[in-house]
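I am attaching a structure below and will ask some questions about it afterwards.
Omission of a single protein chain aside, the complex is shown with its protein chains in their original locations.
Chain lettering (A, B and C) follows the sequence in which the chains are written, and residue indices restart at 1 in each chain.
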Amino acid sequence: MTRPAAAPLAPAQALDFFHDTRTATERLAKPLAPEDMMLQSMTDASPAKWHLAHTTWFFEEFILKERVPGYASPDDRFAFLFNSYYVQAGPRHARDKRGLVSRPTVEDVRAYRAHVDDAMGGLMSAGRDDADDIAALVELGCHHEMQHQELLVTDLLHGLSFNPLMPAYRDPEPVAVSSEQPLTFTSHDGGLVEIGHASGGFAYDCEGPRHRTYVAPFALADRPVTNREWIAFMEAGGYETAPLWLSDGWATAQAEGWDAPLYWWKQEDQWWSFTLRGPQPVNLDAPVVHVSYYEAEAYARWAGMRLPTEQEWELAGRDTPIRGNFLDDGALRPLPGGGMWGDVWEWTQSPFTPYPGFRPVEGAIGEYNGKFMVNQFVLRGGSCATPAAQMRPTYRTFFYPHQRWQMLGLRLAKDV
Amino acid sequence: MTRPAAAPLAPAQALDFFHDTRTATERLAKPLAPEDMMLQSMTDASPAKWHLAHTTWFFEEFILKERVPGYASPDDRFAFLFNSYYVQAGPRHARDKRGLVSRPTVEDVRAYRAHVDDAMGGLMSAGRDDADDIAALVELGCHHEMQHQELLVTDLLHGLSFNPLMPAYRDPEPVAVSSEQPLTFTSHDGGLVEIGHASGGFAYDCEGPRHRTYVAPFALADRPVTNREWIAFMEAGGYETAPLWLSDGWATAQAEGWDAPLYWWKQEDQWWSFTLRGPQPVNLDAPVVHVSYYEAEAYARWAGMRLPTEQEWELAGRDTPIRGNFLDDGALRPLPGGGMWGDVWEWTQSPFTPYPGFRPVEGAIGEYNGKFMVNQFVLRGGSCATPAAQMRPTYRTFFYPHQRWQMLGLRLAKDV
Amino acid sequence: MTRPAAAPLAPAQALDFFHDTRTATERLAKPLAPEDMMLQSMTDASPAKWHLAHTTWFFEEFILKERVPGYASPDDRFAFLFNSYYVQAGPRHARDKRGLVSRPTVEDVRAYRAHVDDAMGGLMSAGRDDADDIAALVELGCHHEMQHQELLVTDLLHGLSFNPLMPAYRDPEPVAVSSEQPLTFTSHDGGLVEIGHASGGFAYDCEGPRHRTYVAPFALADRPVTNREWIAFMEAGGYETAPLWLSDGWATAQAEGWDAPLYWWKQEDQWWSFTLRGPQPVNLDAPVVHVSYYEAEAYARWAGMRLPTEQEWELAGRDTPIRGNFLDDGALRPLPGGGMWGDVWEWTQSPFTPYPGFRPVEGAIGEYNGKFMVNQFVLRGGSCATPAAQMRPTYRTFFYPHQRWQMLGLRLAKDV
Partner (left out) sequence: MTRPAAAPLAPAQALDFFHDTRTATERLAKPLAPEDMMLQSMTDASPAKWHLAHTTWFFEEFILKERVPGYASPDDRFAFLFNSYYVQAGPRHARDKRGLVSRPTVEDVRAYRAHVDDAMGGLMSAGRDDADDIAALVELGCHHEMQHQELLVTDLLHGLSFNPLMPAYRDPEPVAVSSEQPLTFTSHDGGLVEIGHASGGFAYDCEGPRHRTYVAPFALADRPVTNREWIAFMEAGGYETAPLWLSDGWATAQAEGWDAPLYWWKQEDQWWSFTLRGPQPVNLDAPVVHVSYYEAEAYARWAGMRLPTEQEWELAGRDTPIRGNFLDDGALRPLPGGGMWGDVWEWTQSPFTPYPGFRPVEGAIGEYNGKFMVNQFVLRGGSCATPAAQMRPTYRTFFYPHQRWQMLGLRLAKDV
């Protein structure tokens, strides 16, 4: 995987990045039957087939239709079917009905991908005057597709989880044994600091503007909370103790009957979970995953600490080396002691709000992040299903506090 | 298609009937992609793949497991996945989650069918002492499978209707032109009559016992209500006139926004509907189809008449020759003037209740009809998607008064 | 209470009937605080204040406004507020929002009643030419008001049941002790019989036309099912045994968590229920009450019998003397051995459908019963909250099969 450089991509780099990204998506879909690619188990999730088509539509809609005179789509109706939420790009198909679209078939969608890949290859190799503009849009489109790679995997896991046969996405393989690591903290001074993306290298609009903010001294744990620790919380009655919870969190947990992370169940005194490798015993020293903000917040209160703010996380994370991810083998790796990247997304206590001075860009592409800046919380880092090229200290992903189907975990913080 | 005889099937006949029925199901599924066979667009409907598997499970559960020592299913978990509602046959998968079962794939299900067909062929050819009992169960299983053939087609149509591309199940073919037929009636004397299945030939438990009942003189229309007549009802404000409707019907129509039969829309002053042959202009002199009981009942009131009782329908229908059906070409045929079979199921005003003296048979097979005898209405006849072997004067099918996705129409009656 | 005669009421009789009925309603409301009269605990139930006003509106709308030139309502907007469902009498207030109407206050409603009573008294004493027509409408209005007397009491009980303080409508008084009665049956010949209201005396439209029908020989229990018997059903696992239940009934019972009749709970090995006299131990030999059709039907199957048809009930009931009711003391009386009147309404297995030849009368009053002829079941008899003047062999009341808040019980039948 080509890592985007610290400066805008040159056209030739963009072409490589495009091919790598497109190929990686197809590799992810390879083990799936057409039937698997139809699964839509809730409105928040989409079928794998839809992800394959939507990421393709993005290049077609924002690049090919704009810049290739006479460009013909294989089917003009795909724009309606595969637009996700871009109001300014026209009407779109109801999100909760994506699982009811059997045609185009998976084979048709693969032909659509090939058609667009060809047209993009031609465009990017044509030595055009607007090659730099195209390269910038391609870079955005590739980052967009990488986000959907992670969604494809997490949405699929959710879909498969409704099958009583508990099929695996991948065959189970031996997982490296992890060992218990003591919980240690690193202190940070804080102060009047600068936060957010400055310049050089790709970033989404919501990562800027870079701005001054005041951060009080704090300490951050050197590793995420583990399954072993989470089980201690459960055994201490964490899921039955209302005063540990936010009021909305408690109401949600009661209504949904939560008593463990998503996909967990107990079998003969052993906790199991449903994973991409099928049913697996819970790995005690791996980071806990598939917990909501509500659960993470209650855990932190129980532990006598708190979640970090996103500013605290960014200050700490920018000094920590980013390792490659483990998407290829789908395995949660053993804890390396100190890493902040590539295991789980980590809930912060920060609502997803605009940075001071934030203005969305004009047009449909400007709908990318700004309109979601309400009711969601920022997570930082990157999970085992996040491409390495997506990981950077300023990256802000965001989910609703009740959501659990993503690879979501937590790391503790405290005041100094 | 072998028509069941007027007496119980001999073992050899049963084997033919079994092969014919199984082959017909597969012929229905042939034009479908695996993706099409995953569609479940509402709880009432099931994926085509599930129909293929469930009809197979019926033979396995009630015949092979009971009578073949050492019979091994390809997967013991299929019994959980493919039981529909037989409480006494064990727990079963949630009905509204059938569309989330991507594995077994269509290919796996076809192998399951072949496995059961082989085992059934062996059992039925073995010259066993219980061959007559087996033949009777096979006959029931074939009738059960024919019911699911019709459901497969109607459920598929419902699933495809959510696709903005409006794909056709079959390629559109020329439809024979139908012409306007005057609305005439035939009078019947009624009196103290006998109703219900007596003996000789197959019937479901709910068709008996044959019993005496009193029917006042009545007249029954010689053909179903047509699309032309339905459009007149619509243009007269039928869907906006509360006093024409039952109270529950009006509430449903308002809540659902009904202003035409299911699958209809207007385009440049022409009514269209979504059919198995894709979008088609409404054929004015074909019987109206996809109307609920509520709509049918309101129409009859508007027309100054009423729906027939099921007893009236049976008295008239038993004197009318049964023609073969048109499932093979999927086309609604022109009105022949007087037929009561093979166009649409016809709503009667009779709630589905037990006949005097009705007792369900013991055991899981006894769950067939008895437990549905509340809140539903009887329809008589048979539609363009009903195998001819399913049509007989005593046959009672039943649906809820709000349901529309089956091939449901109506015929007028009046007092004399 | 003046019992309506076997012929139409003479004007003077109608005036007495009117005064008696209006006074009885006010007597029922007397123990209530204004706060009690605001309670609306579900859409099916209405506040006591609304019943007081709606029954008044009926006389105003269908008699005074039609026949008294220059009649002025105390408030023209009451017609909107207090119309229940008469579409042809104009728009009306949303049914589920009746509990949100604090003004007019109870005092205002009492003034409205007095105003209408005065006007009606004047009209009926004026010696008009249309006195017979008015007497007929008054008789209908009084029967309508008596229906609402029963609803006022049952709706109030439902409203009070949500109060953790469990307040009594009436102070608890000693209840006469009832004793266990053996379950005996009386046989009936059936045959080709006539059913329904003929002429002479008041009846609702749905009680006719009188018509011929065939009834097979049957036997009917001499008393309703008792609480003692119901507890035996519960202890035998009746509420946990799916094969005893209709499919819709089982689904409802599971969704609602039914494990006993409405208002029952167990306390230190004793069954209690919430009644008009507050919390009371269950009286073992009184008829079971507050059971749905689904429960009644499952009970009958468990007992190896069935519910009667409404025709069977009418044939038996017309030979049984009607006793006065016990509305004045609110107490369930000891079983007298053989009575069919004044304890509980008794579910029949007959859906509420039109009799052959039924035609609703024209105009708003014609909305009385016809439009409810779907999805409901007929009950026969009359409960402890039914005025004696409401009880007659042809009377058909009807409720949905899931409803329980009325005084609903059952009596067993069997084939002979």
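As a working rule, a residue touches a chain if its C-beta (ideal position, glycine included) is under 8 Å from a C-beta of that chain, and two chains touch if they have at least 3 such contacts.
Small disclaimer: the values here were computed from a predicted structure and weren't measured.
Within the full complex, the chain left out of the display contacts the shown chains A, C.
Shown as candidates are A:Ala33, A:Ile322 or A:Met373; the residue that touches the absent chain is A:Met373.
When the missing chain is restored to the complex, the residue among A:Pro74, A:Gly208, A:Gly278 or A:Pro351 that touches it is A:Pro351. The residue touching the chain not shown here, chosen from C:Thr21, C:Ser41, C:Thr275 or C:Ser292, is C:Ser41. The residue touching the chain not shown here, chosen from C:Val68, C:Val87 or C:Val101, is C:Val101.
Residues of chain A that touch the chain left out of view are 85, 87-88, 192, 211-214, 216, 242-243, 245-250, 293-294, 297, 349-351, 353-354, 356-357, 367, 371-375, 401, 415.
Within the entire complex, the positions of chain C that touch the omitted partner chain are 33-39, 41, 49, 75, 77, 80-81, 93, 97, 99-106, 159-160, 162-165, 167.
Rule of thumb we're sticking to: only the chains that are shown with their structure count from here on.
Summarising the inter-chain layout, the chain whose CA centre lies farthest from the centre of chain C is A. Put simply, the chain nearest the middle, going by average C-alpha positions, is B. Work out the mean CA point of chain B and of chain C, and you get 39 Å between them.
A straight line joining the Cα centres of chain A and chain C is 60 Å long.
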